[in-house]
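Note that one protein chain is taken out, while the other chains of the complex remain in position.
Chain nomenclature is as follows: A and B, assigned in order of appearance, with residue numbering initiated at 1 for each chain independently.
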């Protein structure tokens, strides 16, 4: 059916003409591969994807209308985080604003489609269902996969071509699902941990996958580029991203939860982020020689509280506990930006454009550790009817639950680093529009900026 | 009652003083007419408008509280689309940022008031009710009228004075309602089609009305202006608009629906927009000589998927169908920007500042055609309890329903082009602060930019 659709002849002609015959030596021509990818996605959706009953034909005797109301406002918040939040956060680079917000947009859209399929396939494991049934929750879960990919994107911002990014995203979504399958999936009961806001499965995974890719792609020229830096207005654009991420982070962490757990996740996240911001301002000033604030910290480390509270957002950490988590995250993240990042760049040749190690990597690990502590001290009395919803394996003790949180973290890190490294080597193959030294952090390469 | 209000003496004095006696030869003085307009609106609201029972005195024995919860989050999303979405999308012009975001703001507010009245009057046709009863749904419907006007605004951005825009909006809201009355109104059963997201009644109407106005206002000098172009930061501002339009478009298309149809409209719109974005990036690169991406395409054509899925968003197009609609819309829109727009400008003297023909016009027509196809293949079995909610005339066959979708499109286009042309000639009268050649696309004319 798809093969008869009217856009096919155009597609084929353009791909042939532009890829192989036309203007040689131009960047961006591999972008045509996106047409092939979209065509394949179209076919796969035709073969596998259907509406869930809540979005299907109406049956007035069923009440299926509450799903949308339960998820939609939160979904939209998360959606804003992906495109405005991540997109604008990355516009801090002075000559890479188009690429930051643009490729962020492209990656988001591509991954929404691709992860709907991959998430669905992994969800089908062990069931007899041959179709992926999608509803608003599927869209929310697709956005979580998007988040992991965009975090990785941050690590290689300005040093990869759009086609390299698409290839990376394609692989990463699969590995992301493997990691979730190993750590959370209801069928695989070995580990089965709790991580409502994705400290481990989204933030740590996305960060270490991206950092592994970044390490492999490292070139000395990256550290010498004059374009890698901000200017006054690009830093203000970036604050749009920071603030929308900060504002809607409670929706990100509370999205998958329901009942009083969702309510608690909102409160914990707001408190953690607030304390994180206060401490970030303080540390940014006191660690500077002239006691001046650094925009990089304000744009990034203020968000670490959202990452670190992720895995325990729906747990009973107590309000003061949430403040403590946020304060600790701010400390780890700000000191990471100030002291650790230059060391890693010099010593292990890790160039991390957006500092995702400080915003998502270490705070993600911190979040896992906190969740382990909170799980260890959790009691059935304290959680009442939600205890076995949060800690699913009724045969385990609380300290065992704590231990499994750490085990899951180790799994996630291994999968991320291994798959990221392999992906990095794949991206080094010279077929993907790779960038030369003078093309780094520069919109000129892929964008028509003549009018600008 | 209104005549006794304290602001009247001020108003009258200012109008008299500034319009007729003061500084001659200044632009913007006709802006004072807004005071007269606002006074008239105030009187008309006093005569006609009242709260609906859901917003009136509380009667605890009635359950009227669900209306607000059902519409409010979606209303706010649509509201953001109007002011941030359309407003910032138009800031791409390098010397017309104030005018873009400012007049967009003014038009939105004026049309919220005016369309509340006009929508209400049309809604009263055939009823004995002498008052317009407003609730949150009325506000949502007012925003739909705003959308039509803002689309038309895009076609003449930078070439019309605020007073010309207000006059245009005043007329357009009436014509917009005529078109809806002919095509959808429950009393007029001749046509009565389905168009939940307004592909025809909002997008195609707004676009062709505006294009007709633009054609009549055409001056050769428009095409020579050096101000018509973007710069680096204005293009990033415009992306704020693009992304908020993209993000909240599902709310626009799903807003009027309920039940599983609303859920489906969200899913279809997200999928269509995602595919549209991927294909837009691909085509923008492959059709460029140097394979570089064009910001105009990324800012606009990525949204065509929202327009094209509009009329069939709540229909069962299937997930792969939504991707196909988005891919097709991207193709039509991107190729329209690249190839058709320059041809139209040269050959039929159509200057379309924002390219609304490519974003709203052609994709709107495409949306109508798609809805006709989907209506034709619709069966009562497939739609179950919602079949006659979507296709109201129970005496028609499915293929008749499909035919009526096309008939409605033809009506909309005729009304839009005819009324737009007449409005254009009215706006050419030299009483409306008309702009001279050197004043085009330039904030200096209407804004105090001395401090800037």
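Keep in mind that, in the parts below, contacts are C-beta pairs under 8 Å (C-beta built on N, C-alpha and C of every residue); 3 or more make two chains touch, one makes a residue touch a chain.
These numbers were taken from a predicted model, which means no experiment stands behind them.
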Chain not shown: contacting residue from A:287, A:345, A:376 or A:398: A:287
Which of B:34, B:124 or B:174 contacts the chain that the document leaves out: B:34
Hidden-chain contact residue, picked from the options A:182, A:271, A:356 or A:427: A:271
Residue in contact with the excluded chain [from A:246, A:337 or A:432]: A:246
Interface with the undisplayed chain - residues on subunit B: 2, 5-7, 10, 14-15, 18, 23, 26-29, 31-35, 37-38, 41-43, 45-46, 49-51, 53-60, 64-65, 67-69, 72-73, 76, 79-80, 83-84, 87-88, 91, 97-98, 101-102, 105-106, 108-110, 112-113, 134-136, 139, 162, 233, 237, 240, 446-449, 451-452
Sites on subunit A contacted by the missing partner chain, in the whole complex: 69-70, 73-74, 77, 229-233, 235-236, 239-240, 243-244, 246-248, 250-251, 258-264, 266-267, 270-271, 273-279, 281-283, 285-295, 298, 302, 316, 318-320, 323-324, 327-328, 331, 335, 382-386, 389
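Throughout what follows, only the chains that are shown with their structure count from here on.
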Chain centre separation (subunit A, subunit B; CA means) in Å: 34
